[in-house]
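Shown here is a partial selection of chains from the complex, left in place.
Residue numbering begins at 1 within each chain, and the chains themselves are lettered A and B in the order written.
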């Protein structure tokens, strides 16, 4: 499969390597050229422009930072929209807004191309080892067409329907659920510590009984050891996703008070200088409020 | 083992039967006599007073509604404290306040008896089938002494240390975690529905990826089908536990904003007339706010 791959950050680099290992033919592009060098060293085609990366692709994958970045890829200056052959498919795997996903779907439809929304759950380690969870939505035949891509990067693909933005709604809801879990766990840990109960014991009980999902163990350990650095997912990115879920909620007239509370705590965390830490460092707001 | 068992409600009845099945000798007591009749029919000793239930016990188990109920069991009028033999142990398995647990520990210590805090996680079905999770704290030899009791009613016992109230802190934190999960899930479901995303698909993604703990499936299903009646755990009881965690937090000077938010929603739920529904019906507040 001829794949154009845009965005070689922490997540994208790992994903691109998995695709190469799976035997696909890639043309990669990254705004900061330096990050593409390791791929050139492997003999991979490195495009000078987004248009070049898109021009020969059956599948164009974008894995970039945010709405603005994907906008600059698809519309001018990047203009993948005009370079991508008719009949090709753009798989947008970044975490972008529901509104942007809608806009991309419409633009590609007009351009006689296809569009699949396929954001992923998982940290860079999971991307590099093909252990992501892929949430895909779009025309059924196109999602099927992209299945080899998803198989290369993910441990599991969820096909969530024919309307691409649905994948983005679910991705944003999922990230919100994680952030809500971090906040409630931080409050519980603070309660335990101030009552002189060992928070490791609390965590053992929670993860050994009702909350046996691995994510509780992962973040539980980070919260207890306060290992917020180096970050797996930087706090400003977590805050960006919080903003996206609040915007999607406002657009649909849904009040999400736990998301609003997290907004306030993210802002406070930035004021505390935690902008370079992992997003779970938002727990520090709750710890400090408790005098810890 | 001679066991005095106080409190034959939905939870207590199932637990008492499990203890009988395990071969222990029980003397049971319930304030409302009618609920003790099935035990009398089985040939079990039914005490007329709490003192009678406590007088011959090695282990006195209390499984009652709240602080006031356990206070009336241990202190006059029930006065188990004076009836319980020296050297016996009171195992308090109800969800009570941290402060009450401390008071009971002190009183039994003065009375030359022992005290173990052993609240449980699980609904009535789990109690009846021995599938509870037991969180036990108290002097190590006493917790070991009670292990046969815990084995009869639970699938797993967590020994969380020698200070009995620690078990209550952890129990309250656990219930808070469940309530926070319910609220955040309700917000996510509302977001999905208003964006015309099938919430079953959302739930499948969440429980099939990061949130694979059974409790997400259990409450997820209740929230999606809105099966809040009949209740497994009534909303006013959930609200009581929310009050207990906020009191414990205030006493230790810990701010728990998600718990405060749930307080507000529980109050609204009562104003909506949901006092006879399951506590997860608090989700209806969030649904209604979204116009659902």
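To be clear about the criterion, a contact is a pair of C-beta atoms (placed from the backbone, for glycine too) under 8 Å apart; a residue touches a chain by one contact, two chains touch by 3 or more.
Only a predicted model underlies this, so the values are computations on that prediction, with no experimental measurement involved.
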With 2 copies placed, total copies in this complex: 4
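As a convention for this text, only the chains that are shown with their structure count from here on.
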Whole-Å gap separating chain A and chain B, where each centre is the average of the chain's CA atoms: 38
Complex contact set, residues of chain B against chain A: 98, 121, 133, 135, 156, 158, 160-161, 163, 165-166, 169-170, 172-174, 176-178, 180-181, 183-185, 187-188, 190-192, 194-198, 201-202, 204-206, 208-216, 245, 248-249, 252-259, 261, 286, 289-291
